[in-house]
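Quick notes on the structure that follows.
Shown here: the complex without one of its protein chains, the others still in place.
Chain lettering (A, B and C) follows the sequence in which the chains are written, and residue indices restart at 1 in each chain.
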Amino acid sequence: MAKKSYRQAISEALRQEMERDHRVIVLGEDIAGGAGGDAEQDAWGGPMGVTKGLLPLFGRERVIDTPITESGFIGAAVGAAATGLRPVADLMFVDFMGVCFDQIFNQAAKFKYMFGGKATTPVVIRTMYGAGFRAASQHSQCLYNIFTHIPGLKVALPSNPYEAKGLMIQAIRDDDPVIFFEHKAMYDMEGEVPDESYAIPFGQANVTREGDDATIIAFGRMVNFANTVADKLSKEGITCTVVDPRTTSPLDTETILETAAETGRVVVVDEAHPRCNMATDVSALICQEAFDKLKAPIKMVTAPHAPVPFSAALEDLYIPSMDKIEAAVRSVTGKSH
Amino acid sequence: MAKKSYRQAISEALRQEMERDHRVIVLGEDIAGGAGGDAEQDAWGGPMGVTKGLLPLFGRERVIDTPITESGFIGAAVGAAATGLRPVADLMFVDFMGVCFDQIFNQAAKFKYMFGGKATTPVVIRTMYGAGFRAASQHSQCLYNIFTHIPGLKVALPSNPYEAKGLMIQAIRDDDPVIFFEHKAMYDMEGEVPDESYAIPFGQANVTREGDDATIIAFGRMVNFANTVADKLSKEGITCTVVDPRTTSPLDTETILETAAETGRVVVVDEAHPRCNMATDVSALICQEAFDKLKAPIKMVTAPHAPVPFSAALEDLYIPSMDKIEAAVRSVTGKSH
Amino acid sequence: MQLSREDLLKAYRRMVMIREFEEAVHEEFSAGSIPGFVHLYAGEEASGVGVCMHLNDNDYIASTHRGHGHCLAKDCDEHAMMLEIFGKKEGLCGGKGGSMHIADLSKGMMGANGIVGGGPPLICGAALTAKTLKTGGVAVAFVGDGASNQGTVFESYNLAKILNLPAIFVVEDNGYAEATSSRYSVAGSQVNRGKAFDIPAVEVDGSDFFAVWEAAREAVERARNGGGPSLIHSRVLRYYGHFEGDAMTYRPADEVANYRAQKDPLMQFRRRVTEAGLLDGSALDEIDRSVKDRIAQCVVQAKSAPEPTEADLLTDVYISY
Partner (left out) sequence: MQLSREDLLKAYRRMVMIREFEEAVHEEFSAGSIPGFVHLYAGEEASGVGVCMHLNDNDYIASTHRGHGHCLAKDCDEHAMMLEIFGKKEGLCGGKGGSMHIADLSKGMMGANGIVGGGPPLICGAALTAKTLKTGGVAVAFVGDGASNQGTVFESYNLAKILNLPAIFVVEDNGYAEATSSRYSVAGSQVNRGKAFDIPAVEVDGSDFFAVWEAAREAVERARNGGGPSLIHSRVLRYYGHFEGDAMTYRPADEVANYRAQKDPLMQFRRRVTEAGLLDGSALDEIDRSVKDRIAQCVVQAKSAPEPTEADLLTDVYISY
C-alpha cells in the first residue's frame, strides 16, 4: 500500500474504471483543458488536477471538455447514461447546481420511478464542496442535504483518500445516479490507498473510533475533525465513538442508531448551514427511533445560518471547528474541563 | 368579513399592494395570458387564475407575461428588485426551480451578505407546491426545505385564505427575498378574509388548537389535516395543540419549543420527502433545546422517500394522511383505540 | 430514398392512431375518467410522424409535455399508453408516470417531459452514446415554440454542434406556449437561431407530412453520416387547448376550424396520396376503421384495468438501496 492524496485516489479510481469498462467516460469544463488551443492539451485536468493524465490514456472521445453549459452537459451525461454509457460528469463546484439542478433532480433521479422501473441511469456527478478556501459565498457551500432530500439520488461524501477511491469505484459501478462530493480542502490530504481496485459499498457506515462516553456522527471533512477531537479527549479519559456514514443516501441508519444507543449521548457534525441539513436529519432519526436510549439532548455542530464569508478571519469562525465539536461532546457528556 | 377562496385572497393581496405601491409589478408565464395573440388578453391569470384581473387594472407595464425562461425572468425580477422595483415573480410550479435556482439562492439570497449589507433585494417569488393533483413527479413536489436551508431567503407557507392574504402582503412589504408557497390543492379552499389590507408578521407561529396531550407541528396544507385530526381526537378526550409556523424561515422556535414542552409529546407533519426536511428540522430543534421536557419519541409524519406517483391510487397512499397523523398522535400519547 | 407503399400505409396509420388516441383521451378527460394534466397532440400528427418515419428502435427521441403523438410516432404501444394515462398498473410506466411521463426506452423513446426544455440536453446524451459507441443511431429532440426560449435548448444547440453530435432539433411551433403567442415570446427566428450556431436549419409546413419527411430525411442522413446536428422549424397547430380544461379564450374563435378545413394533416395526406394514385381511399378507410376500433378497445380495457397497489408505491425508486 502506498500513501496517496485524495486527488490521486480519485484519479486512480477513474483511470481504473475507464480501463475496466469502455462505457465509462468523463466530461466537464476543462476536465482535460486546452481544447481548441495551440498549446498543451491536458493542461488542467479540472481546476484541481484530478482528471489530469486521463486524456493521453483515453483520448478526446472519452475525456470530453465541454463548454460552460452545465444544464447541457450534465443533461447530456444523464441522457448518455440512460442510453448505454456510464458517464462521470464534473460539476466543478456544487454551488453551480443552480444552473443545472433540473437535469439532476427531475430527470436523472426520477427516470426509474416515472418510467415504471424501466430506465437505468448510471451517471456519476462529481462535485466540489465546502468552505476553507477563501472562495466566498458562491464557491464554498455544502448543499449535500439538498441532494439527499431527493429520492432517486445517491450521495457519497468520502472523508479521506481511502474512502475516496473505494466510494468512487462503487459510484461508477452503481446503476443509480450518484452525486459524489469532494471537499476542496482535502485534495492534498494523504493516506494509505491500495493500488488495486476496490469498491466500498454504499449505505455502510464506517466506525472510525470506538468509545463509551459519546457518539459523534460526522460527514465528509468533518469526520477528520471528529477523529481529532476524539483522540484528544481520549487522553482525558473521555472516549467517543465516531461514525462516518460515508453516504448520506442511502444512510446506514442501523449503525447510527446502534452507536447512538450505546453511548446515549450524541453529537452530529455537519459543515452545512443549519436548517434542514444532515445534522437535523440524523438527530431527528435518533430522536424518533432511539429516544429511550438517549441520556442527553442531541447536540448539533454546524455552520451558522449565513452565507460563507470571504474574509479568512470570518471564514475561520464560520466553519464548525474542533473546539466547537469538543465543547459539544463535553456538553452532552456533562464533562467540562 | 367575507368568505373568500385562497385564490381570491392572494389575488386581493396582490391587487391591494399594486394599488398602494407603484413599484410592485407581477411577472411570469401567462401571468396575464394572451400576449401577442388576437383574442382575449387576460386569458389566464396564471394556470390557476390567481392573477386574472390584474392586467385590466395595471396594464402590461406592470403585469408582464414572460417567455419560458425562468432563469431569465426570475433573474430579471431579482435584478429589478436590487435596482428599485418590488417584483412578484411567478415560478409556476416549484418543481421548475431546477432551471432557475441559481438566481434565487446564489444571487437574490446572497446579495446582502456578499455585498456587505449594501444591497436590498425585495423580490417575492410565488410558487405552487404539493401533491394531490395527479400531476406526477415533476409537478407535485414540496421542496420548501431546500429554500429554508438557504440563508438569506424567507419562506412562507400559508395554510388557509386568511393566512394567504396576510402573508402575501407581508411578503411584498418585506425587504428581504421571500419565497411564497401556494399549495395547488388549496386554491378553492374558502375562509373568512377581511377586505382591508393586513400583514401577518413573519416568524410568528399561529397556534390553531390548544390541548394537553400532544403538540402537532404542521406545515402548509398539513395544518388543516392536523386541525381535523385534533378536532376528531378531542371528542375522545385526547386534546392536541396544533402549531402552524406560517414561515419556515424565519422559524418561530420559541412557540415551537414552548408548545412542545407543554405536552412533552410531539408529532411533526411535513408533506415533503422525509430526508433533510422540515420534520427533521423541527424534531432536531426540539430534541436539542427541549429534550428534558420530552416524554416520548418525536414522531414524524411525512411522504415516503420516493418521487410522487401519478396514479390516484398511489398518490393517495403517498400523501401524509389524517389517518397517519392520528396514528402518530396516538403513538406518542400512548393512547390507542 | 423513397416512400414505399408500406411506408405510406404505416405513416398514415400512425397519424390516424395519434388522432384517434387524442380524440379518445379528450373525450375521456371531459367525462372525468382521466386525472391530471393532459396535453393533446391532435393537429400536429404530420410533424412527429414525418420525423419518426426515419427512425428505428436504435434511434432516440425526447419528447415534451405534449408527448402522446411522439410516443405513437416512435411506435410505443397504444394499449400500454392508454393504460398509463388512466394510471393503471399495466400501463407503460406502471401508472407512476401518467400522460406527462410516458417513456419506452426499448423503443428509443426517452420520455415525455414535464419540464419545458428538459429534453434537448438528454438528446445530446443519447447522441453522444451513439457517437461514442458507434451504434449508428441518431437522436431527436422535439421542442415547442415556447420551449425554444429556454436556455437549455440553446446550450444543447451549441453542445451538439461543437461535439458534432448526430442530433436533430425539431422545433414544433404551434403558435402558442400555453396562452402566449410565439409572435410575442420568440424574438428573431428559429432558423436564424440554428444558423447562429452554424447548424443547418430549415422551416417546413408541419401540417404537410411530405415536407416534414423530406426535411427530416436530410437531417437524419446528415446525422448518420457524421455531419452533425440539424434544426427543423416545423409550423403546426394544436386543435385542443394547452391542456385539457383550457377554455382557449386567447385564440380567435375560428382559428382551429379554419385550419382543420384547409390544412388538416390527415386530410392533406389523404388528398395527396389518392390524387397521386399512390394509395386508394379504401385502404385508408380501412386504416381509419381499424384504428378507431383499436383505440375504442384500449379505452374500454383501460377503464377496467387494475390500479397499482400499495406494494407498488415504493418500488422503482432505486435499482439497489
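The criterion applied here is as follows: a residue touches a chain if its C-beta (ideal position, glycine included) is under 8 Å from a C-beta of that chain, and two chains touch if they have at least 3 such contacts.
Because the structure is a prediction, the values reported are computed rather than measured.
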Quiz prompt | Visible contact partners (per top-of-document touch definition) of the missing chain | solution = A, B, C
Exercise. Consider the whole complex, including the chain that is not shown, and state which of C:Gly114, C:Gly137 or C:Gly151 touches that chain.
Key: C:Gly151
Quiz item: Out of C:Lys161, C:Arg224 or C:Lys292, which touches the unshown chain?
Solution: C:Lys161
Quiz item: Which of these, B:Gln16, B:Thr51, B:Thr66 or B:Thr263, touches the one chain of the complex that we don't see?
Solution: B:Thr66
Practice problem: Would you indicate which residue among B:Ile10, B:Ala77 or B:Ile200 is in contact with the undisplayed chain? | Solution: B:Ala77
Exercise. Over the whole complex, note the residues of chain A touching the chain we left out.
Key: 29-30, 33-41, 43-44, 47, 65, 67-72, 95-96, 98-99, 133-139, 304-307, 309-314, 317-318
Practice problem: Using the touch rule from the top, list residues of chain C that touch the missing partner. | Solution: 149-155, 157-158, 161-162, 184-189, 192-193, 195-199
Self-check item: Those residues of chain B which, in the complete complex, touch the missing chain
Solution: 23, 25, 61-62, 64, 66-67, 69, 71-85, 87, 102-103, 106-107, 111-120, 151-152, 154, 174-176, 203, 250
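The criterion applied here is as follows: only the chains that are shown with their structure count from here on.
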Quiz item: Which chain has its C-alpha centroid at the greatest distance from the C-alpha centroid of chain A?
Solution: C
Quiz item: If you average the CA atoms of chain B and of chain C, how far apart do the two points sit, in angstrom?
Solution: 35
Quiz item: In whole angstrom, what separates the CA-based centres of chain A and chain B?
Solution: 30
Exercise. Find the geometric centre of each of chain A and chain C from their Cα atoms only, then give the gap between the two centres in Å, rounded to an integer.
Key: 40
Quiz prompt | In chain C, residues with contacts to at least two other chains | solution = 93, 95-97, 101, 113-115, 151-152, 317
Self-check item: Shared-contact residues (touching 2 or more other chains) in chain B
Solution: 71, 95-96, 98-99, 136-138, 304-307, 309-310
